[in-house]
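I am attaching a structure below and will ask some questions about it afterwards.
Yeah, one chain of the complex is gone here, protein chain that is, but the others are all in their spots.
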Amino acid sequence: MEILRAENLVKIYQDNGVPVHAVRGINLSIKKGDYIVIAGPSGSGKTTLLNLLGALDRPTNGKVYFQNEDITTKSKSELSKFRLNNLGFIFQAYNLIPVLTALENIEFSMMLKGIPEKEREEKALALMEELGIKELAHKRPNEMSGGQQQRVAVVRAIVNNPAIVLADEPTANLDSKTAQHLLELMQRMNKEKNITFVFSSHDKQVIEQAERLLILKDGMIVNEE
Amino acid sequence: MNLLLKLAWRNIWRNKRRSIITLAAVSFAALLAIGMRGIQIGTYSLNYKTAIELFTSYVQIQKTGYRDNPSLNNSFVFDNDIKNILEEESYKFTPRIYADGLISYKDASLGAALFGIVPSTEKNVTTVTNKLSAGTFFDSDNSNQIVVGAKLLENLNAKIGDEVVILSQGFDGSLGNQKFTISGTVKMGMSEFDGMAVFIGLSSLQHLLGMDDRINAIAFDADGLESAEILKRDLMQKISDPELSMLLWEELLPELKQLIEFDNVSGIFFLGILIVIVAFGILNTVLMSVTERFKEFGVVLSIGMPQHNLVKLVYIETIMITIIGLILGNILGYAVNYYIVQNPIILGGDLSRIYEEYNFVPRLESSLNAHIFFNVSLSIVIISIIACFYPAYKVYKLEPLKGIRHT
Partner (left out) sequence: MLFKLAWRNVWRNKRRSLIVIGSVIVGMIAVILSDGLSNGMLRQMLDNQISSNILHIQIHKKGFNDNKIIKNYIEDSDRVEAAVNNTRGIKAYTKRVITFGLLSSANSSAGVFIYGIQPETEKEVSVINSYIKEGNFLGTGKRDIAIGQKLAEKLDVGLGDKVVAMANTPSGSIGSDMFRVAGIFQTASSDYDKVIIYVPIETAQSMLELNDKSNEFAMMLNDYKNVASVKEELSAKLGSEYEVLSYQDLLPMLIFQMDLYRESMWILNLIIGLALIFGIINTMLMSVFERIQEIGVLMAAGMKSYQIYFMFIFEALIIGIIGTLLGIAAGLLVHLPLSFTGIDFSLFSEALESFGVGAVIYPVLSIENLISVLIIIPMIAVAGALYPAYKAVKLEPVYAINYV
């Protein structure tokens, strides 16, 4: 079942008056349960594409459909609600709110959905337990390693049962062993819970484990396997 | 606790030093404002009370028109009708006459403000009879003894017991003079009074001025500024004679009232400036704390936090700091004001002479009136909310991507 579709996506940035074609005409269809990796050299437009798919940015041209609904025409606050209800994000860094504990960070996105406090806590703790990071519950980000932080970020991203999790180079700041750990976690989520993941990465490790691999170059998909 | 509140609270303590300095600024402003307002308001009411209770009194009945044209012509007969009404209600009141005259001793003559009073009832209304600095107060209102201001006695070069001549224009326009004996002096600490006042028995003065039963004013006591207004309204109801006017202390002391208002306005202006300066400090702190968190804000916006919630967060943080600062400032302010209320600052030396020159009591008091604390706190909260407009606007306009990308 298709959940997200990009049609003819184009993004042109203005860099001091010089147009930069970051994404030029990408067509893409993402199905439920996909585990997609977008790879490509630096500057090839990976981040830009992910941002467009995640409704963080508006395309210069083209459309993005979420379950056949055009999301490129939505207002700012509609998009905000859309992201909250349907998407999960994992960034390269600064994922967690520094003043909140791991548990509270996970609760945070549930709070935004208006889930009552008790339910929040139970669900978050259950999920943390399931993923084996329960002992991190009351630690703050600065008391955790980078890998631990990213794992908490994964839990936060999936706790609201999003249709898709978008992750922009989630392993870039991690050593290969820790990165492997994180990848396994996400794969498990993909298999067990059928959560859709879309990654961008340079990382060989990540690319090797891809189910679907898109290679980007100069803002276009040059290869898909 | 609400997660948003928790978040705000922890954010405040994230940069302890900065928050402490900001809340110190707020406390400082609050303390200074409360202290200054306390002294102003305490001292104002001291001066109002002193001036009113010294001699002016809270409410007076005068002949309509007397205030604009204070001449003997504008007098009225203090008849039994009025007296009965007033006695029935058991008001504390006393009749008076005011006139200008000359007082002469040997070859010196000086200007005098002649006050015809009834000592036995004056006592119930004002404190003037307690201000005796030497000698005795005559007790009958047809005595030929008088009490004069201490400075006047000095200027006349006379002593208690000396005989003086008082000259004044009577009710019918003719000049009258009469000998009196000085039985005592009063000292009120106001140059105008101490250098000019002459107290004479009401009947004696009526006789000197040929006024028969006429008087210029009936002065009334009240329990305070508020009950004076009630008293005035009551009197207007009971004595509905268009020939007579009921005047409140502020109509009787317009200059004092304005002077105090003037001081009040300049005090408020100064405090306003102070608070605005502190607001700039708050603006800067909030702006910094917001800009350095743009990345973080970008992430929470990406995961779907509504923009207005983020604005709310910024406001909660600012108001929390402000309120902590205010609590501290209010406690300190209360302590300072309490101390001054207990130990009024007595102005000494030359400073006290300046105060007397302008007929002020040379003493600074303070006040614990809840309005002071409330108004100061409210102004600071409002100004800190205003100071937040700009940072809040920046947050409101923040795009999730800009936040993430922001360096």
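Observations, loosely collected:
Letters A and B mark the chains in the order given here, with residues in each chain numbered from 1 onward.
The criterion applied here is as follows: a residue touches a chain if its C-beta (ideal position, glycine included) is under 8 Å from a C-beta of that chain, and two chains touch if they have at least 3 such contacts.
Owing to the predicted nature of the structure, the values given are computational and were not obtained by experimental measurement.
Shown chains touched by the undisplayed chain in the intact complex: B. Here one chain is not drawn; of B:A24, B:L225, B:I268 or B:V336, the residue touching it is B:A24.
Checked against the full complex, the one of B:E163, B:D213 or B:E357 touching the unshown chain is B:E357.
Touching the chain that is not shown, out of B:S133, B:N155 or B:N309: B:N155 (per the contact rule at the top).
By the touch definition given at the top, subunit B reaches the unshown chain through residues 17-18, 21-22, 24-25, 28-29, 32, 68-73, 99-102, 104, 106-113, 155, 157, 167-169, 173, 175, 196, 254-259, 261-262, 265-266, 269-270, 273-274, 276-278, 280-281, 283-285, 287-288, 292, 350-351, 353-354, 357-358.
Basically, only the chains that are shown with their structure count from here on.
By the touch criterion given at the top, residues 3-4, 6-7, 10-11, 14, 295-296, 299-307, 309, 400-401, 404 of subunit B touch subunit A in their complex.
Remark: subunit A residues 51, 54, 56-57, 76-77, 80-85, 87-89, 91, 94-95, 97-100, 104, 107-109, 111-112, 156-157 touch subunit B in the complex.
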